[in-house]
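Below you'll find the structure I mean.
Shown here: the complex without one of its protein chains, the others still in place.
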Amino acid sequence: MTTTGQEVEPAKQRSRVGQARLPGQVSRVRELGLLIVLLFIVLIVGIQAPRFLSIDNFEQILLSVAILAIVAVGETLVVLTRNVDLSVGSMVGITAFVTAYFFKQLPGINLLLGILLGCALGLVLGMVNGLIVSFGRVPAIVATLGTLYVYRALVFIVAANTTTQVNASDVPAGYLALATTQIFGIPALILIAAVVAVIVGYFLHASQSGRQLYAVGSNPDAANMIGIRRDRLVFAVFAASGLLCGLAGVLWGARFATVDATDATGLELQVIAAVVVGGVNIFGGSGTILGAVLGAIVLGTLQNALNILNISQFWLQALYGAAIIVAVVLDAFITRWVQRTLLSRRKKA
Amino acid sequence: MTNPPEPIVELRGIAKHFGGVQALQGVDFRLFPGEVHALVGENGAGKSTLVKILAGIYRSDAGVVKVGGKVVELRSPTQAQALGIAVVYQEPMLFPDLDVAENVFMGRHPRDRFGRVDWKRMHREVDQLLTSLDVSLSSHTPVQGLSVAEQQLVEIAKALSLQARVLVLDEPTAALSSHEVEELFAIVKQLRERGVAVLFVSHRLDEVFKIADRLTVLRDGTHIITAPVSKINTEEIIKHMVGRELSNLFPKGEAEIGEVVLEVRHLTRPGVFADVSFQLRRGEILGFAGLVGAGRTEVARVLFGIDRAESGEIWLNGKKVHIRSPQHAMDNGIAYVPEDRHQQGLVMNFSIAANVTLPILQQVSRLGLLDPRREQKIAGEYSSQLHIRSEGVEQLVNALSGGNQQKVVLSKWLATNPSVLILDEPTRGIDVGAKAEVHHIISDLAARGLAIILISSELPEVLAMADQVIVLHEGRVTGTFTRSEATQERVMFAATGQER
Partner (left out) sequence: MKRHKSLLISWEALLVLLLLIGVVIGSVLSPYFLSGFNFYALTSNIMEIAIMALPMTLIIIAGEIDLSVASVLGLASVVLGLLWESGHPMWLAIGVALLVGLVAGGLNGLLVTKLALPSLVITIGALALYRGLAYVVLGDQAVSDFPSSFTNLGFGTIPGTEIPWSGLIFAILVVIFVAVLHFSRLGRQLYAMGNNKEAARFSGVNVSRVKLMLFMLSGVIAALAGVIFTARFSSARPDNALGFELAVVTVVLLGGVNIFGGRGSLLGVVLAIFIVAVLQDVLNLLNISGDIQSLAIGLLLVLSVLGPNLARRIQVVITHRRLAAGSSMQS
C-alpha cells in the first residue's frame, strides 16, 4: 500500500474542542520555571540592592503573600474543575470585618471561637456559591460575579448597622497576635499558609476525590461516563473556597488590624493572577497547589522588588497584567511546541 | 466438548428508533466468551446503535438483553461497565491532562492501608497490564501526547483492569496505520485467549478475515446473517451488506455532460492524501467512494479552502487557482456541503431563512442592512424547490427532521450559485424517503449543468448516482471506474485496498 516509502496516515482525529492542554510533565516544568524566574528576580534585584537578600526581607515577602496564597489555594480547587470564583475578595472582606467586629464586641471571648466563626461564615458563603453553580446550573462566572456584589453589599450593610471601622485598639491583643506570633522563629501567618497549602496539596495528590477534581476539569463528559458525581464535587470546591476565604479573612483582620467595609476589594484579580501565573489551566484539569503558591510568591517578590528599587508602586498593576498575559501566551506557545514535537516524534517512529 | 458454551451476551428482538428512522428492528445476537465476533454493515446499517445499546447509552425500545445468562436492563454506562461490558469508541474518552495509569484507574484508585492513593501500586499494576499486552507504553506517559492507537490501547487496558468480559471495539482501525493495526490484533488475540469476548465493529473485510472467528451482517437495521468466518467469503459478505433493491433509489436522469470545469492534478497533503488527480465536467456527478478515513473529506476541505495542500494544482474553468479561504472558494463558484450538518452545516438556533442566506448575506442586503423580504423570498424559493417540509421559513432548523435539515443545507449552498458542488455524505442519517428526494435533487442539479462531487460511503448511492467513480484508500486513488464499469464488488475491493 505504500509506494513512496512514506506511510500515509489516515485522517487524524478531530482537534480537541477548546484550549490545548499541557501534559503533566510540563506542569512540573512550569513549577521549575517559576523557581528560575524567582531566582532571576532575586539575583537581578539583589545586585542592585543588597538589602533585598536579607532574611528579614524574604520574611516580609512571604508575610505579604501568605493571605493571598491561602485564597489562591481555594481558587485553584475551583479552577481545576473548570469553574472560577470571582467572589473571593468579597468573602475575605466580609469575614474579616465580621470577625474583627465580633472580637470587638465580645472581648473576653475565646480566640478559637472567633476563628471558627470567621471560617464558618466563609463556608456558608461558599456553599451558597456552590448551590447556585452546581444545582442552579448558573455558569460560575455569572454566579460569582453576582455574589461578588451581594457579599460586598452585605459587608456595607453590616458596617452601616454596627460600626464603620474596627480599629486595632478595639480588638483583643490575642487576636492581633495571630499575625505577629512567631513559632520557631517563623511568623504564624506564614506557617498557617504553609500548612494549608500542604494539606490541600496533599489532598489533591493522595485522595480519590482530589484526583476526581482533575478528571472533572479535564473531560467532564468522560467523568460523567465513569460515574463521577460532578455536582457534588463542584459544590464541595466552592464550599472549600469559601472556607479558605473565611480563614484568610480572619487572618486579614489580625494582620491589618484596622478593618472597614472596603477591605479586600479587588483581591480576586490578584488571586487569578497568582493562579494563572502559577500554571493552573483556566480551562481546568491541570495545575498544582505548589504552582499557585509559587505564582503568588513570584508576584509578591515583584512587588517587593519594586519597593526596594524605589520604582514607583504605580508599575505594580501594569506588571500584574503583563505577568498574566505573558503566562498565558507562554503556555500557548509551549503547548503548541510540545504537540508539534510529539506529533513529529510519532511520525518518525 | 459436552455442553455448548453459554453466551456472555444475548440480545433478542432488539429494536430502536430515532424520530422517524428505525435504526434497529428485530435484532437477535449472541456473543460467546473467548470469541472475536465481527459486526459488519454499511453506514446506517445500525452497528453503532447496537453498540450504544450494549454500552448502556441507549435503551432499546423492545426486546431482551441478557448478560452472563441474566436478563438485565442496561440503564447507564456505569451499569454496563459494572456488568463487565467495556466499549472503546473511535474517539477515546480519556482525560488528556492525566497519565496512563490514572486514566486506567480513575474513580477506583488503589489505596494503601491509610486510604491514600497508592501511586506506586497503581503504576506497577498498569505497567504489568501493559507489559502483559506487549505494549511498550509507560504508565507515566501523559495521555495528551498519545496517538489514537495508543489511546485505544489505554482504553483496552482499562477494560482489562475492570475485569471486562466483553470488549467492544467500534471501528478501531479507522485512524490507525497498518503497523498499529497489527499491534492491535496481537492484543485482541491475547484477549481471546483470556476468555474475553471481543465484538469488532468494522467496515474492513480484510481485517475481519484476519482476526474474527464469526461475523454478523446488519443491513438497514435488521440482522441478515451470522456465520463463521471460515465458512463465508468476501463476495458473499458484500452481497449481504449491500443487497438492497437498487430500484429503491431514484435512478439518475440523463444529463448532458459538458466541458471540464474542475481539474485537480497531483494534489498532496503529506500524511493525509497523496497524488490525487481527477477531472470534473459540467453536468457530471463524480462519486468519491472509499472507507471512513480514506481521505475524501480532506480533499474536499482543500478544494473549499479550509485546509491547504502542500503540492499539486487546482484548475477551475481552465485557470489555475489557489484557494485561500471558504469565502474565496465561494467566489470561485465552489460550494461544500459538509459531512456533519450539526457541527458544520447549520446554525441550529437559526431559522431556515437565516441559515439559507448565511453565505450570501451580501445578496440579501441593501446598503449593508438585511432585507428580510428578500431573505424570505430566496428561502421560500428553495424551500419549495427542494420540498422542505416545515412550518415556514422562519421556523428554527433544530425542529426539523434530519432529511429536511439536510435540504436546508443544500439550499444554502445552491443559493451561492456554484458551478462546482461538493456533497459530503449528503444522505447520512436520513430516512429512506428523504434519501430518495435528495437523490432526485442531485440528479436535477446535474441536469441543470452543475458539476457535482458526491462523497459517500454508501455503495448503492454511489453506484446509482455517479457518472464516474473514484475510489480512495488511505489517501491514494486506488480505482477509477466509469458508470458502466463500476460494480459493487469492484468498488468495495478498491476501497478495502484489495488487489485482485
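For reference, chains read A and B in written order, and residue numbers begin at 1 within each chain.
Here is the rule we go by: a contact is a pair of C-beta atoms (placed from the backbone, for glycine too) under 8 Å apart; a residue touches a chain by one contact, two chains touch by 3 or more.
Since the structure is predicted, the reported quantities are computational estimates derived from the model, not experimental observations.
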item: Of B:71, B:186 or B:370, the one touching the omitted chain in the full complex; value: B:370
item: Listed residues A:261, A:274 or A:338, member touching the removed chain; value: A:261
item: Options B:8, B:31 or B:354, residue touching the unrepresented chain; value: B:354
item: Touch with the omitted chain, as defined above, among B:338, B:479 or B:497; value: B:338
item: Residues belonging to subunit B that touch the chain removed from view; value: 306, 325-327, 330, 336, 338, 343-350, 354, 357-359, 361-362, 365, 368-370, 395-396, 398-399, 412
item: Touching residues on subunit A - with respect to the absent chain; value: 19, 84, 132, 136-139, 141-143, 145-154, 156-157, 160, 261, 265-266, 269, 272-273, 276, 282-283, 312, 314-325, 328-329, 332
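Here is the rule we use: only the chains that are shown with their structure count from here on.
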item: Subunit A - residues contacting subunit B, complex; value: 1, 3-4, 6-14, 16, 21-25, 205-208, 211-212, 214-215, 217-219, 221-223, 225-228, 281, 285-286, 338-339, 342, 346-347
item: Of all residues in subunit B, those that touch subunit A in their complex; value: 76-78, 81, 91, 93-99, 102, 106-107, 109, 111, 115-117, 142-145, 147-148, 174-179, 270-274, 293-295, 297-298, 473-476, 497
